[in-house]
Structures are given as structure tokens and as C-alpha cells.
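A protein chain is absent from this complex, but the other protein chains hold their places.
Labels A, B and C are assigned to the chains in the order they are written; within every chain, residues are numbered from 1.
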Amino acid sequence: MAGSTLGSHFKITTWGESHGKGIGVAIDGCPAGLPLTEADIQEYLDRRKPGQSKFSTQRKEADAVELLSGVFGGKTTGTPISLLVSNKDQRSRDYGDIASYYRPGHADYTFDQKYGFRDYRGGGRSSGRETIGRVAAGAVAAKLLGQLGIAFLTYARSIGPVSIGKTPEELLRGNLPETRREILASPLYMPEPLPCQKAQEFLESCMEKKDSAGGIIECIITGVSAGIGEPVFDKLDANLAKAIFSIGAVKGFEIGDGFAAAAALGSENNDSFGIRDGKPAFSTNHAGGILGGISSGAPIIFRAAIKPTPSIASPQATINKQGEEIEISIHGRHDPVIVPRAVVVVEAMAALTLLDLIMENMGSQLSYLEQLYKN
Amino acid sequence: MAGSTLGSHFKITTWGESHGKGIGVAIDGCPAGLPLTEADIQEYLDRRKPGQSKFSTQRKEADAVELLSGVFGGKTTGTPISLLVSNKDQRSRDYGDIASYYRPGHADYTFDQKYGFRDYRGGGRSSGRETIGRVAAGAVAAKLLGQLGIAFLTYARSIGPVSIGKTPEELLRGNLPETRREILASPLYMPEPLPCQKAQEFLESCMEKKDSAGGIIECIITGVSAGIGEPVFDKLDANLAKAIFSIGAVKGFEIGDGFAAAAALGSENNDSFGIRDGKPAFSTNHAGGILGGISSGAPIIFRAAIKPTPSIASPQATINKQGEEIEISIHGRHDPVIVPRAVVVVEAMAALTLLDLIMENMGSQLSYLEQLYKN
Amino acid sequence: MAGSTLGSHFKITTWGESHGKGIGVAIDGCPAGLPLTEADIQEYLDRRKPGQSKFSTQRKEADAVELLSGVFGGKTTGTPISLLVSNKDQRSRDYGDIASYYRPGHADYTFDQKYGFRDYRGGGRSSGRETIGRVAAGAVAAKLLGQLGIAFLTYARSIGPVSIGKTPEELLRGNLPETRREILASPLYMPEPLPCQKAQEFLESCMEKKDSAGGIIECIITGVSAGIGEPVFDKLDANLAKAIFSIGAVKGFEIGDGFAAAAALGSENNDSFGIRDGKPAFSTNHAGGILGGISSGAPIIFRAAIKPTPSIASPQATINKQGEEIEISIHGRHDPVIVPRAVVVVEAMAALTLLDLIMENMGSQLSYLEQLYKN
Partner (left out) sequence: MAGSTLGSHFKITTWGESHGKGIGVAIDGCPAGLPLTEADIQEYLDRRKPGQSKFSTQRKEADAVELLSGVFGGKTTGTPISLLVSNKDQRSRDYGDIASYYRPGHADYTFDQKYGFRDYRGGGRSSGRETIGRVAAGAVAAKLLGQLGIAFLTYARSIGPVSIGKTPEELLRGNLPETRREILASPLYMPEPLPCQKAQEFLESCMEKKDSAGGIIECIITGVSAGIGEPVFDKLDANLAKAIFSIGAVKGFEIGDGFAAAAALGSENNDSFGIRDGKPAFSTNHAGGILGGISSGAPIIFRAAIKPTPSIASPQATINKQGEEIEISIHGRHDPVIVPRAVVVVEAMAALTLLDLIMENMGSQLSYLEQLYKN
């Protein structure tokens, strides 16, 4: 596996390091005929790029994407799509020290143990810049899913101890396009102004204390018809769990009621069925839209817990490569919280996972094959 | 993918339905030379089999395993290991009704939507019996990991609202073999007698109310050296998340401090490094033994949230295949809680995931290849 | 990979040894809704089973298949299909000697080098009995392909120096159902009586000399529409080459004109296009139905070279495990030629490969996805 490839049908392979020549992704398996431009992808990358607010790293990167292959006449050709974002503002001198010691909460030590040495500049492959490949590929997946009527609403549910008040169900009952606009306009990608204001104050206090914060990202997916996901190992929730957990800094994942379901009774947790507008519908959505690993037609709802940024300027105890105990303070350009920029990464990973399983589902019934195969 | 195969190196494919001829698994990629008997596997299956206490289904199944291939002279040969558990006590008559309607909280509706029809007897492929293949294969993985000095401590952390008091760290500081014995002797696989007693009382009240309960399973893995797990998509925590979330009824997964980390400060959540007994060691283990997706050498600690059993005898609203709203009460042989029997399933999935990534790591350094390749 | 799994969509995993408890296969990814019985599979296995003529081993095996999962109400359910053939006539005593030395032309030495030891009884996993799993799975694939209008004509083109006279094109112009019946009725699976008679005489002379023979198997596939196969690595011809070459004893593979094309001129080898019956058609079929790795709509034609059976009763020089040079004569129950029994194995592998790529092709165009996805 080696770990930089994801998916079986819409398969992506990402590459690149923080201070190398660039970051990229090759997408193999995108169906032919999807209208696609660099602008489609740039829109997603812009939600991830640094410098959108004072709560993100001051590294200057336009993160402009180049589409190198797989598109002809404005449409995908069915052959691999190669996307490249060149690195422009590498300041490797900031990272000279890192070579010699292991930053707490980072992958420095584990990379050295795994590979014998590491590209220490800006964290190398374990940098947050690695997610550029995910977001670029996710933009293509999301565009394709949009053609099928599938939409995402992804936002920061909480930053540190500050949480929004509305439940996903309440958001779903509101004006979704309007909510989506509010989220994109919010500096923290939060869908409610007051918690967003409080969260900013909390972050300012963190920065003053040379400390950092985490939070929870929530994602709602609408328009997913019933039947997506494979029984047993490639359940829709299992593949989402993997995809989301593969984002650095994620420490928890839950679907629907999640951990709360563990304390509920069966009679409380089951979503009973009924008929609404002539179609099967669930009275509640404790399950988060997935039953037996397969989408039920209800909105899919999941959450990811993001740990606080490990790079902090306050002093920390650690060891160096010689095995001596030392004290360090991390300087350089770091985000006091990565939650806002990680929102689009979560959405991208969800889109990639869902599209892969929708394509997988094409093989589920002989009648589908008979329908498509023209003898 | 199709979903019944897991792993890239130690690769398993499971098959079988609740009321078919049996359940089985083929393991491809088990290294040659591992001593292996049916008894090694039976020991694991016995922790999962029904009828161990009054809190599990009364279906009578010995779940005796047959080893059909891949072992010669008491050792694995390197070729596929096929394991078979025949079904003995299928009472399909209990399930005649199910054919016509969709049970809330079950995969009945989603299977029908996906495949056009389903094997409704006892839930078919979506039955808990499906996990027999996982546990049988996990027993082989766990035996192999044991040869490398890796051990598991898996238990019910909570049943419904009743939780044990000790933290994983406290359990690790105790007498591990003794704790392991206590867990195996406990009817609910809980490591503390008093909460176990309270949980039993809680379950009895659930059964009286024709209701069911869920809970949280915790797993501690010791002896994992630093360097296991792939950066980017095949992170150790990402693959664990998928493996655990692929178990039916899991609704949440977290590593180390998990969701609590989202509300912590960076200074609180980072585990600082020091030297203990001449070797690198962490002062705390908020990370749960994984940094950047790669094992750090500290014990790996994770939790899974299990929803309450969806089969309950109290009346529920649902629809039938004709799209009519009906009310049902589910009878038959069901577990009021599946947490105790799921403990070994979680352990099996963790063992399979970890072994797969340990094998993957063999290719991480050229020096390893030079060491093994005899020209 | 580990090597006992094949396919990405219609994925099979085989297991079992010559003198173990049995041989089997698990098929993951068979679409739901295919009518399937044990008789469908037995028909294929019967073409492979021993004892059909004096030119095959006298081991007595009915090779009766059991269908253990994945079928309900006479149709595939979309979940894994497990097939089992128990071994009945293992005479391991015949193979006691083999443990101590390496038979020329067999995998004895290479298995020992790879795994450190081997299951030597009847060749263990490297026995021809391993192909039972392939044929059983291939029967399911062939049945499904039949539903799509795809048919196979597979036969022995030559045995030793004796070859049939007709070209594939001539066979295609004849009465195909009649030819198929003739092939199935022929003791050597040859479509022409005279060469078949000569080949039998040749084989009798081989047997008298305690020697063995090889031959060439040819396969024609009709009804494959244009567009199947993936550019670059998963070309239809590349995947066929792998599938066929994975059958023990295959030493060569060619498509269309094959090796002869290497000596032809471009003007001779190109198949020009025209219109026949209002549809695009090729004037010739030097390409064997594949252009750029993708089916062209013309019949697919390929050949496999099968080496002579390595087990011969005449004396041979070899070494034992102690590294001493010795002379051996191989007794026991062996086929003087495996070509006739390998015909159905070739057909099975072709069916598996083709179906896998037909399923892969479902994801090639966005319009296909839009057609199947019901929002």
C-alpha cells in the first residue's frame, strides 16, 4: 500500500513535501465527460490556503493549481488527471534547528524511527501542506458529485470550548444555500456569528499565551441515495472513518449520535421508518444516514475531533537526536488553530470516499451491467 | 473492492451468512513458519460465541472451526489459510416475517435498495455471525503478533451509563496478566467487578423493559515498536479507524484523548519527550501511541462506541415492502447488548490492522531489503 | 498481493492443496441477480476433472462442488460466493519420497527456497489441483458473460508436433455451436478429428517411452463489444497475458498474429476498417480483437503454449535436500499431457479477466454514472 494512494475506482495518489518543489496529485479513474477547469479546483484550494485570517500561518502561498493532464476540450478524458501546486515561499532556514531534535506532538521522531532519517524542512511530508493534494482531488470529486445532486455542508462545530448551538437537523431545516454562504464568509468557517465571535476571542487569548487550540468539524451530506457502501469491510462509515482519520491531527470520528449512542437505549436510538411525501423516510436520524454500512437515503452526518496545533511557542521538554533531554520553543509560521483550514480538507476527503463507493456500487446488480453493456 | 477483503499483506476475505451453510475466511499472505492449530483459533472464537451468559442470544452454536488449508506439519506454509465454521442451529422459521418488512436500526432496507433483494434469514450477510470470519483470522494475526512481543488488553469500558473507574494508564501500571484473566472471567468482559455488577443490573432492567443497551470498548496494545504505520492515507490510526468502524454497530472511534483533545490546549495535549531507562519515553500519552499516523513506541490506546442492539421486543413503527406503515415487535434470539461479545471482535480487527502495517513497514528502508535479500 | 487473489471487481481468492482437505474459492464482487446453481459450476469442473480419458491421471476425484454462500432463492445476492471441492482420493504415501528431493521442472526447489519448507504431498499448492478454484470461479464469470451475449470457443490447437489445420477465422465462419459440441466430445478437446487421432497416437508413443508432451491452447471470444480494457497497465491483452501465464506450465502467450507480427510489415499487419451491414468492421483480424489494449469489437483470439508435463517415469538427474546429486524416476498418477484438461482452465481465466474489465468499464463515462445513480 505504502500509503499515498487512496480509493479503488476514483483513485488518487498524492506526493510532495512542505519545502520541496511542490505538492501534487494524480487522479486515476475519473469518468470521461466531466467539465473541469483549474478554477473549479482553485476554489477549493483557496478555502485551505494560508493567510485567510490572522489565525493562520503567515507563509505566503497563492497555492495556484496547474492542470497537467487528463482534460481535453474542457472535459475530463477518462485518463489520469495530474494536478500540481508549486511551492513558492519555502523558508527552510526557519527549520534548521528541527533537524536535530524531536518536536512534541509532531511526527519528527516517528519518521526518523521509520525511515532512518527525514526531510525535516517544515515537517516534510508530514506537513499540513500535504493536504493540498487531497483538496485538489476532492474538488474534482465534489464537482462530479454535484452533477449527481449531492451537496456538502461542512463547518467548524467547535473551536476549543466554544461550540455552535444549532444541531445538524436545525441547520438542515434552514436555508442551506444561505448557510453555506455564511460559513464561507466566516473567518473560522462557523455557521453562527456569536459562537464565531467568542471563538475568535478564545483564539486570541491562546495566541497571547503562546498556546494553541483544537476543535470539532461537522459535515452534512445531502442527496445521497440509499444503497451506497459495501457490507463488511468497505462500509460507507468505515471508509469515511479511514479517510477522515488519515488527516493529520484528527483524534476522533463519529457518525450520527456517535459516542452518545453508546449510552442510549435501543428504543431511543433506533430511527423508525414511515412514509413521507409518498416515499420511505425516517422519523429521526440518530444513525447519521447509514445502516449496516450502507447509505439509507437520510442525510449523512459525521464529526471529526481535531487536536490543538502541536507547534507552540511556549517552552517544551523534549530530546535531541543524541538522546539528550532539552527544552525548546517553536518559532516560525504556525496556525494557532488548524480547524478552519481543515474544514475543506474534511469535505474533500468525504467527497473522495463517497464518489469511490458510488462507483463501486455500479457493479452491485446484474441489471446495471445489462443496462450499460451494449453488445 | 466489493468489501469482503481487508488488508494488503496479511489479506483476509470473509464469506457467509447467518443461515447459510457456514461462515469462513481465507487468509492470503500469512508468513510461513508460524505454529498454528485449530485450538489457537477456537480460543478466540469461544470469546465471541453465543450463550456465554444470559446477556447473549440463546442460539446454540459451538462455532467449531475447521482448518482446511495452509498448514502442514503444524506450521503455516505461506499459502492461503482457509477456515470454516459450519452453521448448526439455523432456525430460519423465526425469520419468515422479516422478509416482508424493514426492521429499524437494521440493514434490511439498505440491502434491498442496494441489491434489489436480500437473504433475510437472520440478517443474512449483515448478521453479527459475519464477524466469525474476522475473529478466526484475527486469532492467527494475534498469535503471530504474540511471537513479536505484542499483546492486547481489550475490555468493555462501559455498558449503557455504567463505566469502569480506572484509566488505561492505571490498568497498564497494574498486573497485566492478572487483569487479562479477570476480563476473560467477567461475564461482560469488564476489568472491574463493581461496575460489572452494576452493568448486569442495568442490563436486566433493559431486558425487563424489552429494551437493549450499547457501550464502549477500549483496547490497549503493548509492545508495538516505533515506526509502524504509513504517512498520509494508511496511517496506523486511519486503518484502525476503518477496521473498527467496519464492525456493525460501531458509531464512534477515538485514539488517545480522542474527542477530549478537541477542547484541550496545545500545551496540555502535547506529550513531552524524555529519557527513561536510557531510552526515549513520553511523559504522558494523550496521543494514544501514534504520532503523524505512525506508532511512537508508547502503548496504543483506542475506544469504540457501540450502539444498542437494534432488535428489541417493544413495538416499533416501520414500513413493509409494499410501502405501508406498520408496527412490529421483534422476537427471536437476540443479545440485549452486544458489547461483551464484540470485545474480541475489536481485538481481532486491531490485530489484523497492526500486522498488516508491520508487514508493510518491512519495505520502508533499503537496508532492510539488503539484509534479507540473499544474492 | 501474496498471490492468491485476482481481479479488482469480480475478485477471486483461491486456496487449498493437492492432499489437504479440499480446494476452494471465495468470489467477492459478483453482481446480485445472477441465477446460479451448483450444476452451473459442476459442468465446468467436469471438463477439468481427472479420468476423462487414458491421457489423464488415474486419481479418482468426482470434484463435486458445494456452494456455501452468496446465493439465495437461486440467485446471487451480491455477497461473497464460497465454493468448496473436498479432496477424496489423496494417496499421500505415493509422495513420501518427494519430501527429500527436488523434481526437475517442478516447483519443489523454488517453494523450499521461498518458504523454508513445503507441503510436498502431491505438489501441495503448486499441484494442478489448484486450478479447481479458478475453474469454479470461471464458471460463474462465464455464466454471467453468457447473459451479456459473450461466448467462448477454447480448444487444443496442437499436441506436441500435431496441429489442427483450420485457422480461427475458418472456425468462426463455421457452425459454432456444432464446433463447440465436437470439441467437448473430443478426448483431447480438439476441433478436428484427424489431427486428434494423430495426437492420440503421438501421446501413446510418449507414454510408451515414459515421456510426456505439451501443446498449444487457442481461445476465441465472441460478443465482446468495443471499449473493454484500460489504457496503459490494465490493457485487456495485458490482463489476459497475466491471467493465462499464471496457469502453471504456460510458457508463451500471444494475441492475434502474435510472434508472427514481429516479422510482418506495417502494411500487412494493420487491419483496415470498412463498413459491413451498416456497422464499422475490420477487413482482417491480425490484431486479435484488441487495439491499444482495448477491445475493438472483433473476435478476441489468443494462444497459450503449454510445456510438457514435468513428471516423467524415465530417469532424471537431480539433487536432494542434502545437496547430493541423485537419479530419480517419478512414479504415481500423472497426466502424460495436461493440455486437454487445461483447455477449460484457460477459458475460465479468460472469462474472469474479461468480466473484471467489463465491470471496470462501467466507470469510464460520466453519463453511465448519471444513468444508474438515482437521486
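Everything that follows uses one rule, which is that a contact is a pair of C-beta atoms (placed from the backbone, for glycine too) under 8 Å apart; a residue touches a chain by one contact, two chains touch by 3 or more.
Being a predicted model, the structure only gives us computed values, none of them experimental.
Asks: Using the whole complex, pick out the displayed chains that touch the missing one.
Replies: Every shown chain touched by the left-out chain: A, B, C.
Asks: Of the residues B:T37, B:Q58, B:S100 or B:Q147, I need the one that contacts the missing chain.
Replies: Hidden-chain contact among the options goes to B:Q147.
Asks: I'm checking contacts with the chain that's been left out. Which of C:P50, C:G122, C:P195 or C:G215 qualifies?
Replies: C:G215
Asks: Take the complete complex as the reference. Which residues in chain A touch the chain that isn't displayed?
Replies: Residues in contact with the chain left out: 1-5, 8-9, 11, 13-17, 20-24, 26, 28-29, 32-33, 66, 68-70, 72-73, 75, 77-82, 84, 114-119, 121, 124-125.
Asks: With the missing chain put back, which residues of chain B would touch it? List them for me.
Replies: Here the touching residues of chain B are 8-10, 29, 31-34, 76, 78-79, 144, 147-150, 223, 225, 231-232, 358-359, 362-375.
Asks: Could you please point out the chain C residues that touch the chain left off the display?
Replies: 1-6, 8, 14, 102, 104-107, 109-111, 113-116, 125-126, 130, 158, 160-161, 206, 209, 211-216, 225-235, 237-246, 248, 250-259, 261-275, 280, 283, 287-288, 291-297, 305-312, 314, 316-319, 323-325, 360-361, 363-365, 367
Note that only the chains that are shown with their structure count from here on.
Asks: Which whole number of Å gives the spacing of the CA centres of chain A and chain C?
Replies: Here the centre of chain C sits 45 Å away from the centre of chain A.
Asks: Could you say which residues in chain A touch two or more other chains, in rising order?
Replies: Each of 8, 225, 231, 363-365, 367 in chain A touches at least two other chains.
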